[in-house]
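What you see is the complex with one protein chain gone and the rest in place.
Which chain is which? They are A, B and C, in the order written, and residues in each are numbered from 1.
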Amino acid sequence: MLVDQFNPLEGKMLSILDKDGNVKDKKLVPKIEDEKLIEIYKTMLLTRVADIKALQYQRQGRMLTYAPNQGQEATQVGSIAASEEKDWLVPAFRELGAWLYKGVPLEQIFLYWYGNESGSDFPENVKMLPISVPIASQLNHAVGIGMATNIKGEDEVTLAYVGDGGTSQGEFSEALNFAGVFNTPTVFIISNNQFAISVPRKFQTKAKTLAQKSIGFGIPGIQVDGNDVLAVYAATKEAVDRARKGEGPTLIETVTYRLGPHTTSDDPKIYREDVEVEEWKEKDPLIRFRKYLIDKNLWDEEKDEKQKEEFENIVNSNFKKVEESGKISLEKIFKYNYEEMTPELIEQYEEYKNYIEKGVK
Amino acid sequence: MLVDQFNPLEGKMLSILDKDGNVKDKKLVPKIEDEKLIEIYKTMLLTRVADIKALQYQRQGRMLTYAPNQGQEATQVGSIAASEEKDWLVPAFRELGAWLYKGVPLEQIFLYWYGNESGSDFPENVKMLPISVPIASQLNHAVGIGMATNIKGEDEVTLAYVGDGGTSQGEFSEALNFAGVFNTPTVFIISNNQFAISVPRKFQTKAKTLAQKSIGFGIPGIQVDGNDVLAVYAATKEAVDRARKGEGPTLIETVTYRLGPHTTSDDPKIYREDVEVEEWKEKDPLIRFRKYLIDKNLWDEEKDEKQKEEFENIVNSNFKKVEESGKISLEKIFKYNYEEMTPELIEQYEEYKNYIEKGVK
Amino acid sequence: MPLLNNISAINHALDKEMERDKSVVVYGEDVGFEGGVFRATAGLQKKHGVDRCFDTPLAESGIVGSAVGMAVNGMKPVVEMQFSGFVLPAMNQILGHVARYRNRTRGRYNLPMVIRMPYGGGVRALEHHSESMEDIFAQTPGLKVVIPSTPYDTKGLLLAAIRDPDPVIFLEPKRIYRAFKQDVPEEDYTLPIGKAKIVQEGEDITVVVWGALVREAQKAIKEIEDEGISVELIDLRTISPLDKETIIESVQKTGRFLVVHEAFKSFGPGAELISTVNEGAFLYLEAPPTRLTGFDITIPLPKGEHHFIIEPKQIADKIREIVSF
Partner (left out) sequence: MPLLNNISAINHALDKEMERDKSVVVYGEDVGFEGGVFRATAGLQKKHGVDRCFDTPLAESGIVGSAVGMAVNGMKPVVEMQFSGFVLPAMNQILGHVARYRNRTRGRYNLPMVIRMPYGGGVRALEHHSESMEDIFAQTPGLKVVIPSTPYDTKGLLLAAIRDPDPVIFLEPKRIYRAFKQDVPEEDYTLPIGKAKIVQEGEDITVVVWGALVREAQKAIKEIEDEGISVELIDLRTISPLDKETIIESVQKTGRFLVVHEAFKSFGPGAELISTVNEGAFLYLEAPPTRLTGFDITIPLPKGEHHFIIEPKQIADKIREIVSF
């Protein structure tokens, strides 16, 4: 078991590909079909392309606040790829790659960041919760999903995401503790991207690793190289398999780096040095995985260029649709607070509707 | 260092006296002056006597809800005895022995349980916070006290108490994490009395020990026999010394047992077997410590009887004063919400005062 | 027809609904094995299994947060906060998620869940055991807030709450948990959420109350019966959504209005009722709509509680005052 081999208290971190895409230890390479390897890579690439574009749109004033993902693609896609369609995804707010792999239409994701609630009205078959803005509060939802899974006797697993900053919230601990007590099929993934906005990981906790937080809840924990998609996949797959077999939750810390700003309102130059960013750029998860695929003859540079171009077009056309979506209707902001609008809401709605119909607003 | 010798992950628990008061390992016996040993024992005895009396008063309908302490005297007194007058005590709500040792007048403690806020208006020299009813929420207060201590460059230490149930609250983790990050001089004491009302320790968390929760915050943790006052003292003393030297917080789990009901409104027969209680009665911390003192020629049975009698009289006379205190005046329930009563409060107060002066209520 | 008090009506309703609907699960601190500190859930674990009625670790946010996940995944959780004063650690979940999930997802996920809690003062308890926090929940869009005052209502409203597709905060006036018994039909019935009950009709003044104060108001009315004052007494039953229609109609008839509640006065629930009356019956008012409430203070410990608790005499005097305005 990887969780036994890589004890965070002994300073061990699971890492399979080095930064040049070479396999360090063949025994650790997870079994993944070629087709799936390519799907994983493509999703990482789409994530990268969509992310860069979204940032551009925002800088052009065409998009609202947006939370970039660059550098974290391996963490995002490697983890979700180890789950199945029947499994649940409980996001924090920075897992674009995971959402895309899970099947959320890019258009919806853009719609959300564009400021429209309909972006969270996912298709029926996408078992994913909406983005959760209050840090770490989503983790208890994930545990509740798993409690229901257990009661119903089903075999679905829940993947729940949280940032390094999120591990300081009380709810993080409550959720992991519940998961342990109720033995829920939950895999917690800490995207440790080294920062909570401006606050570096080392000020977030005195613990050397975030993975070791699992010990306080009696559940297994493991730290993995979050820029190594194979390592992330391997650790998650093991955890998912255990969860599915009824062996309970796991905590995975993926060590990665946010290459971009926290959000488009953030200026990282205030709180970190460019050299640090440059160092991490060398560990770019995409480059590494691409080299691995090329070495395996599953991919080449030409394909890559073409694929990128195709994705750029897809992204552009998706965003165009979003831009054409316009504002939200009055009805829609009233309609969903309850299954049926209350008399008071009807009154407020009608009054205001009549008012603006006079052309006022 | 005890915290190194007794690693909770290795299933080790610090224990010095066996249940018959014999020293297991002489090297572990903490240096405590004879006078202090007797003071500790006397406080434990007073705690026991006051506790039994309080329960009687309550059963007689003379006292309101009361939270009994029987069985936990070593945990309570052994820990606080390792601190100094300048140190802070941050209680949960079940540490009678600690409060008494700290110098809170018994009368005030009774006054509190009698339902009068003045019970928490401690004398100026008693550096103790009021009882905190919302479980675990007091721990962040303790950390804040320590943050101030650090800023002011003082050398006071804070002892903070919480129950086994309290370790599941998110605030427990937030506080320990803050303590680690800000390197506060805080000693956290978990009184693991095996129950949170009816919920047994094993349903509170999947972690084998509560002491190991410290690992998630990068701070030392140790499990001690909570019915062995010397063990509790030794572990706390080491932690207090470290804290005072600027070496930061420690988590101590004292393994003990609540022999009585949760509160006087609770019927433990619903959720636990008498045999379990009987087993723990054999590990009574008072008996054990008394034997130790008698063996050391510091105490004898006769003294014990006399002392008990004296305490009974003290307790009775203290409670009498409380019973004579009567109800709280109208002014007092209005006066302390702000430094100065707001105009609205003055109005509410005056109106009601006039109303009841007409003899209505 | 069983004779039940309020607490046994809760137990009865939970039992019936767990039998009827296998997706109903009941949990919280001490809720399972022991059956709750007030015995509201006594026997349910034994009867319906540890899967469907169980204890949790001591963490209110965990309880409510996990209930969100449960509800998303097909269950109908009915969770207990041991006292309403201990709901505060769960506020982020309740105000930040429970109330908003449907709207956030445009109806993709709704949360059929109930958060039960004993509430209110008058039981000579420790701090944090006597709070009246209906206003915080009532002001939160997306929540419904229900407060029963009799065993009959308790059963009908709790069943309605569990079956409601939206989250319901169910506040139980603990002071009257065991105050009196009532015949409660064995068979299934619900009472509509969002509808007030006219307890008695009258002509001179409308008095609105809920929870434990319904009985106190009834006693007050008895006290002034002989004085020729005819009171229309309304038990709100649901704080949100507020049954404005019933209130306004009544005040349009009586011209006078009194709301009585135990929660603090300023920015309290009474203010909304006074505003409602103003907006709906201003031209009918013969006296200023009035509130008789708790003071703007932390509810006192038992030795001061008697000042805080509103007695029938006070209600009677306030009615007299308004009627002679």
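Quick note on the criterion: a residue touches a chain if its C-beta (ideal position, glycine included) is under 8 Å from a C-beta of that chain, and two chains touch if they have at least 3 such contacts.
Quick caveat, the model's predicted, so the values are computed rather than measured.
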Touched by the hidden chain, which of the shown chains?
A, B, C
Pick from B:157, B:175, B:190 or B:210: which residue touches the chain that isn't shown?
B:175
Of B:21, B:71, B:115 or B:134, which one is in contact with the hidden chain?
B:134
Among the options A:114, A:161, A:233 or A:299, which residue touches the chain absent from this view?
A:114
Taking the full complex into account, what residues of chain A touch the chain not shown?
64-65, 114-117, 133-137, 165-166, 168-171, 196-199, 203-205, 265-266, 270-271, 325-330, 332-334, 337, 342, 344-345, 348-349, 352, 355, 360-361
For chain B, which residues reach the chain that was dropped from this view?
88, 90, 117-118, 120-122, 129-130, 132, 134, 137, 139-152, 170-171, 174-175, 177-178, 181, 332, 336-339, 342-344
For chain C, which residues lie in contact with the unshown chain of the complex?
61, 85, 88-89, 91-92, 95-96, 99-100, 103-104, 127-128, 135-136, 138-142, 240, 242, 264, 266-272, 274-275, 278-279, 282, 288-291, 296-298
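The rule we apply is simple: only the chains that are shown with their structure count from here on.
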By mean C-alpha coordinates, which chain is most distant from chain C?
A
Could you grab the centroid distance between chain B and chain C? Build each centroid from C-alpha atoms only and quote it in angstrom.
36
Round to the nearest whole Å and give the separation of the Cα centres of chain A and chain B.
44
Using mean CA coordinates as chain centres, what's the gap between chain A and chain C in Å?
40
Chain B, residues touching no fewer than two other chains
168-171, 203-205
Multi-partner residues of chain C (each touching 2 or more other chains)
57, 59, 61-62, 89
